[in-house]
Structure formats: C-alpha cells, structure tokens
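Removed from the display is one protein chain of the complex; every other protein chain stays in position.
Per-chain numbering from 1; labels A and B assigned in written order.
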Amino acid sequence: MNWALTLDLVGVFFFAISGSLLAVQRGYDIVGSLLLGSLTGLGGGVIRDLIIGVPPTAFAEPVHLAAPVAAAALVFFLTHGIERYSRPLLIFDAAGLALFCTTGTVKALEAGMNPVAAALLGVTTGVGGGLLRDVVANRDPQLFNSSDLYAVPAFIGATVVAGAWFTALPNLATVTIAAAVVFAFRVLSLRFRWRIPHAKGQPRRGRASE
Amino acid sequence: MNWALTLDLVGVFFFAISGSLLAVQRGYDIVGSLLLGSLTGLGGGVIRDLIIGVPPTAFAEPVHLAAPVAAAALVFFLTHGIERYSRPLLIFDAAGLALFCTTGTVKALEAGMNPVAAALLGVTTGVGGGLLRDVVANRDPQLFNSSDLYAVPAFIGATVVAGAWFTALPNLATVTIAAAVVFAFRVLSLRFRWRIPHAKGQPRRGRASE
Partner (left out) sequence: MNWALTLDLVGVFFFAISGSLLAVQRGYDIVGSLLLGSLTGLGGGVIRDLIIGVPPTAFAEPVHLAAPVAAAALVFFLTHGIERYSRPLLIFDAAGLALFCTTGTVKALEAGMNPVAAALLGVTTGVGGGLLRDVVANRDPQLFNSSDLYAVPAFIGATVVAGAWFTALPNLATVTIAAAVVFAFRVLSLRFRWRIPHAKGQPRRGRASE
C-alpha cells in the first residue's frame, strides 16, 4: 500500500535522525553517523520482517536507503553545537516510535498474525531500532530508563491498532490517529515527568543515560 | 509435542525471572522489568527459530507471552531488597540454560539439522537469551566471565541430546536427564568455583560482572 510505504519511510527518516544525532554527540564521523542512523532507522523493520518471514524491505526496496542518507546529510550540514542538546534526539525518536509501533502492527496483521502477536511485534518494531542504536553506541538503553515512559506509549499504539482489527482492517486514518496518540503521550510524559512504579524497597535511580 | 511445549514455557519462565531480577537490580521500573524478562526469556528461542527457518514460537503461540508476564509480576510483588543478592538470578538463569540448551537441540534435530549443527544451535539457544539480557543491560556478559563455567554445561547438555539422536529420537526422559545434568553441573561449578585454563601468560581477572 502506498500510504504504508510513505509512513514507513517517514518513520525510518525520524529514527535515522535520532541515530545520526546520537552519533554526532558521541563524536563519530560522517560515516559513523550514516551507519548509526541506518541501523536505528532500518533495524526495527529488519527485525520485524525477519520475524514475519518476508524479505526485509530495507533490502528489497532500496528507496528505504534514501531516508538514512538524507538524515545523515541533514544532521551533518545543519548541526551547530546541537550535540549539547538532548531534546531534538528525543523528539525525533518519539516520532519514529509512534510510526513504527503502529505500522509494525499493521504489517504483522496483514501477514496473518493474531492480534496479540501483532501488537507484540508492533512494540518490538517500535523499540527495536532505538534499542540497537543504544546498544551499539554502548549507552544504557533509553527503553529501560526508569525516569521516562518509552515502552508504554508503544504498547498503547500497538494495542489500539490491533484492536481496530476486530472492527475493520486498520486504515490510514486509524494508524495516523494511533501514531499521533503515541507521539503526544511520549512528549507529554517527558514534559511532565510521568513515572511508573518500581518494585518494593528498590532504590530509584535518575536518568540512566546522559 | 506437549512435553516439549511445557519444557519450553518453563524455560522461558526461568530465564524471564533472571531478566526481571536483573532489571530490578538495575533500578528499572515494572515495564523495564517486563521487557528485559521477555527479551531474556524469548530471545534465545526467537534466534533459534529464525535460524531453523520457522515462525518464532514467541509470536506464533501467544501463550509464550504469559511466562514473562508472570515472571515480572512475581518479581515485582515478591522482591524485598532481593536486588542485593545475586544468587537467585544465578539459579534461575541456570535452570533456563539447562532447559533451553536441551530443548533447542531437540527442535533443531526435529527440523532435520545434522547433530553437530543441532548441538551448536542448542548452545546458541541456551546462551542467547542471557547474552541479549546482559548486552542490553550494558554489563559484561556472564557467558564470558572467566570465573565461572557457563557455556561448558550447555555444550555438555546439547551434546548428550544430539548423541541420543544416534540411538533414538530424544524423548522426554533423555531431555529431562540431560537438563538435570546441565543444571547440576552449573550449580556445582558455581559452588566449588570450577575453572578452565587461560591462554599462557595472560592476566587472570576476577568476576567480570558485579
């Protein structure tokens, strides 16, 4: 579907920006920025496609490669001391998460997965690229940072889309609304420092990364 | 097979406990605990199924998701300062290793792999979940800790099961005995600090993790 490909490319672009920004913060050169952006943007989708059992779109449709190239170029030419700010990385990461957890669920449903597995794969697609980014950049994954809610909006978005399956095939409107909810939830949770409970008697820690 | 599914679920549960416990020790919240438990419990099996070339059971059979959910809930409600002790994590990890290296070998043999490849895949399944757990939690993998024997019992268990292939299809009794041997070997090696040799002239290091 055309709108699915478009949303996918936009998601790859946003995640790739987050990877390239982290690369710049880490002092990587332009090639490292392209590589980390590509891994972040394309990684979640490759995992998704391998689990579904179809050829990964990143390789089957080379147009996907344009997104990380554009992202790395943009970060390279536009950043002036941007590495001192963590906000842009968080915003682009949130946009990638919103698109991938919803489109990942759609792809899984279209491949015939049951709604529970589809929602799980949507979450995996959403958090996979960022997890790979943080693991290879050797920092504590944002996913596990107890000071912010990262997986919760992904769960919500994937569940909304999988739930829409019971009424009708998810369409562009459903997916767009679900993605907007995920993005809004994520940004608001960062802005107002929403938290979730820890195990009893456990020490609380601040931001794991930065 | 029913007993194979049961052993698989028990293995997922044990590994998920180890992941959720590590998450608590690391100060992750309940969602992080569920995610790290799921990755630890389901990761080895997903790698196994991707290499065999079948749909990952974690997604094909959603009952697998119940195990990490139960593990995260158990760890959340029962831990009182448990994060100070590393022993429970080691015991649950050993039980998961024992079950996965043996059932992983069985699945590979049933899929038509030759015994050598099946044993290798059994070891990969056994150590894969714990390796993913340690890598994403950004700690030195237990697998490479030269102060304890982690891969050796997995090799033994996988080899015993693959060897049983030459006499008859591995059955519940064979797998249970092999898993018990792996678990006993692992626990005894920890208790009595068994070691294996280093390269000549190499500095010996203590526990890499903790």
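A few notes on this one:
Criterion: a contact is a pair of C-beta atoms (placed from the backbone, for glycine too) under 8 Å apart; a residue touches a chain by one contact, two chains touch by 3 or more.
Fair warning: this is a prediction, and the values are worked out from it, not measured in the lab.
Contact with the chain not shown here comes from a single listed residue; of B:51, B:161 or B:175, that residue is B:51.
The chain omitted from view is touched by exactly one of A:67, A:106, A:121 or A:137, namely A:137.
Touching the chain that is not shown, out of B:5, B:152 or B:190: B:152 (per the contact rule at the top). In the full complex, the hidden chain is touched by chain A at residues 23-24, 26-33, 35-36, 46, 50, 55-56, 58-60, 62, 65, 75-77, 79-81, 83, 135-138. In the full complex, chain B touches the hidden chain at residues 50-51, 53, 108, 113-114, 116-117, 120-121, 127, 131, 135, 138-141, 143-146, 149, 151-152, 195-205, 208.
Here is the rule we go by: only the chains that are shown with their structure count from here on.
The copies chain A and chain B differ by a rotation of 120 degrees on their C-alpha atoms, rounded to the nearest 5.
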